[in-house]
Each structure stands twice: as C-alpha cells, then as structure tokens.
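First the structure, which I've put down as structure tokens, then a few questions once you've had a look.
Selected chains only, in their assembly positions.
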Amino acid sequence: MNLEVFLGKSRFRNPLVLASGTFGYGLTYTDVIDRVGAFVTKGITVQERVGNPPPRIWDTKETVVNSVGLENVGLKRFKEEILPEIDISTPLYVNLAGVTIDDFRILIEGLRDEEKVEGFELNLSCPNVKEGGAALGQSADRVRKVASLARSLTTKSIWVKLTSNFCDVRETAAAAADAGADAVVIVNTLNALIIDLANRKPFLGGGSGGLSGPAIKPHVLYMVHQVSKQVDIPVIASGGAGCGTDVVEYLLAGASLVQIGSINLVDPQASLRILKGLEGWLKREGIVCVSELIGRLEGI
Amino acid sequence: MKKYQATLLENRLLGPEIYSLWVKITDLGEVKPGQFFEFATDTRFLRRAFSLSDRDGDRLRFVVKVVGSGTRWLAGLSAGSKLDLLGPLGEGTRMPSSGPVMLLAGGVGAAPLLYLARKLNEQRVEVDALLAAGTKEELILAEEFGSLCREVILATDDGSCGHKGYLTDILPTLPGTKDIQSFYACGPEAMFVALKRLNFRKPVYAFLESRMGCGTGLCMGCAVRGRDGRYRRVCTDGPVFDLEEIEL
C-alpha cells in the first residue's frame, strides 16, 4: 500500500500533518511525529509572546475553543534554543505568525537558511493592529502581498494558512496561488465567543477564541471542496479530522494533505490511530495508492 | 505516559457532590505524588484531569468533585464501567529530604495530598495534616490521613467540626508549625492567595489546577503566570509549583 503524497517536489510519507499549536515545538512525542507526513510547529512570532491570560480553553462534546494567544518563544529563542533540539525524520514546517507584512520578512529571513526547516506555514489569521484589527488573511490583496514576499525570499515550501472569518476564502486562496504559494491550508479556527454569564464578560482570558473540533468538519469539508475546484495548487485540509475515514473524506473533497489538530489534545497518539484507520479503509477498498483518492468525490 | 483501559471497581459518595472512585489499571509503573490522570468522558471532547489520591497495587483511588458535565458523568458511573485514561501526567512533586512536613488541604484538595502522605509515610518522613472544608460533610478522607500522619487537625468554615475558621486563619495559631520543614498545599485559589500573604519562611508547594487542553504539554492551554511574567504549563511544568514562583 502506498500512502505517499507529493506536493510538487515535496514528498510526504502519508497525508497526515500535525497541525500548528496542537503538537508543541516537536520536542516531545517524536515517535508520533516520525510516523506522519509532516509536522507544523506552534506559531512563531518575531518577538517572544507570553500569550493570553487563562482560561485559554473551553469545550463541548464536539468542539474546542482555544485562546492561547500565540504564546511562543519568539524567533530568536526558537532558532537558538528550540531548533537545535528538534530531532525528527519528518518534514518540519514552521508556522509563522506575523501581524504585519514586515514580520513575515523578518521571520523568513531568520529561518530560510535553516536546513532542518522544510517549509513555512504562513499563519495569516493574526489581527493586524495597523489595519484596524483585520487579519492579513482577510483580504486577497494582503494575502497576495505576503505570499509574494515569502516567495521572493525563499525557495522552501510555502503553505498559506487561511482564515474563513469575514472573508471569501476562495478569493484569498486564489491570491495565494497566484503569488506562487505551494499550497493553501483550509482553514484556521472559526472566531468564537464564550460568555461567562455570572460576570457578563467573556469567559476566555483573551476575550474571544477559535472554534475547532469535529463539529466544524462538514463546514470545512465544504470549503476544501470549493477551494480545490477554484485553485490549481494543492489544498491542505484542517478542521475536525479525528479518524481514518475523515482523512479519506478530505482527500475525496480535494485535499492533498490533512492536518490533525484538536484530537491531539485528547490523545497525543491519535495520529497513529488515524493512520491505522486510513490503512484499514484503503485495504478494505482495495486501493493501492492513497493519492488516487484526491478530488475523487462524484456527483457534485 | 500511556493510555489505559481501566475498570471502575467502586464509586461511592464521600461528601456533598464528592465521589470516591477506585479503578483498576494493570501494568502501571510508579506514580509520583501530584501526578494526575486524564479521563475521557462521554460529555466533553477534552479529557478531565484528576490527581491520584491513593493507590494499592493496581487499584487506584480518585476523588471527584462534581462541578460540571464531565464530573457529573463520572459520578454517575457504576462499578464495572470501563474508563479511558491517560497517565500518569505531570512532573508531580519533589519529595522533601527531611521532615516534618505539613499538608494543607482545602476541600477536595485533600485528594492528591493523601497519596503524598502515603509516600511520605513509606519514606518515614514525619507528616502532619491540616484538613479544612466548608462544613463537616465536606471534610473528606480524615480517617485515611489519620492512619498516615503524626497529627491531623480539622477545621471547618462553620465550625461544625474541628476548629472554626479558614485554613489560613487556623494555621498561624497552631503550636507545632515551627519545626515544619515544608508545606504542601492544595485547595481553591483563594486559599493560595491567603497562604502567600502568611509569608512563611519555609517553602510552600502548591498543587494547582487549571482548565487543561491536552495535559501532555502540547497546547499551552493550562497557563499559570510565573513571577517573571511568563506562563508556566500546569500540566508538564507542574502541577505542583513553589508558591513563590507563581503569581496568583
């Protein structure tokens, strides 16, 4: 059975990707990392960030809302303290979280010569303070600018992780493709507000948060399908995947890779279970190459 | 850390909305006091954390206070039910090199301290316990502490059992605290704040809680702020911290 997926020149041993923010920096559970197709770090910002005050997490049966607030060590410490410690056999993607376009320049210039780094995932969902709180990813123009800049700075892989909040993700995806991105990631968490009724204020320390988990899968599946029809570059799905058949569904809908996110919080070995489920399904269906499934949804 | 299929052996009401669960896990190695397990529930996506409260070979005891739907679900399980557990998690607490030490329990905070008392006992470190709770009914595990401690002092907010008053009101009035080498405290946040104000010359180790995402250090969900302004992860940096090190 062949689980390999190729995105342009890049090879992935299987279509599973550990999603940013749900598997740390890649220093722990490396036995799991070594079994998936790719690993994406927690979002790295130019300056170290302490993140949001607690509480940072809220959940129901089928959703998680997080408001970690991009707590991370910042570019310098990531390079000096973390990167040397990372010891994995799986392609390492660094999630770059910039607030301004220039942040992305600094981040990429800082990391583009690191051999260990296979590519970058541009996280365009941080609110841009200058432009009035809108994230860079909410305008096709700004997405094009950031992606073009990134393309001009490095030959490493560039994934653009988009937001669907308050924008048309089909347009921003097209802009990323135009600008030369290697793939788009559909999609970051949905904006969410949890209210602490007793105090009539937001429950999460950061005010609002991002909704993820199994409940959003049907919505993200729809978006992945639409975007993959719209753009010529590969689409990477991210939203609620929790078992082998979820991965198959995303592949059929047009994704080339599928990120595993919130479920890692329930079990750091979830990916191994998902992989097993995927292999079992392929075997039962007599499918030899997983990549045959990509975009093969019928009747729509 | 491993994933276990555990069997619930006994689920018993211990106090108002407080349950004692004995579960059976085979093939479990050493567990340090302060370490915890993450329980999957039927009502929530994320697991719920519970400290090991006692252990007898492959029988583990947990004490669960009902505060929401996850704990409500656990409280409703009957013997024979299967449980999906992840653990042991966290660093646990450093063991003291010498005694005597004192355990300070507020309400259900007694749970993890009981297991610590047992371990201290095994290591022949002398240990006292001050158990406080709102009412007599909420004072739990006193007998178990009694069999492991040099002295057990009880206190209730309403005076229905033992001293009357908050734990942090009683503590300074106790004669025997002078020779205590270190304190281990677990209780509500307000108790830690008051403890900090008491300003002991001896270390106070605080068993903290926080809303957790993963419990395994992956998500940065379980933040507690350190004195340096940076957040610590309760799950992998703790859940036990030197009270001096953290900001409340």
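Order of writing sets the chain letters: A and B. Residues in each chain are counted from 1.
Methods note: contacts are C-beta pairs under 8 Å (C-beta built on N, C-alpha and C of every residue); 3 or more make two chains touch, one makes a residue touch a chain.
Quick caveat: nothing in here was measured; it's all calculated off a predicted structure.
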Protein chain multiplicities, whole structure file: A x2, B x2
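Just so it is clear, only the chains that are shown with their structure count from here on.
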Geometric centre distance via CA averages, chain B-chain A, whole Å: 36
Chain B partner contacts - residues on chain A that touch it in the complex: 21-24, 28-29, 42, 50-64, 66, 68, 71, 213-214, 262, 264-269
List of chain B residues in touch with chain A within their complex: 1, 3, 40, 42-47, 86, 210-214, 216-225, 229-231
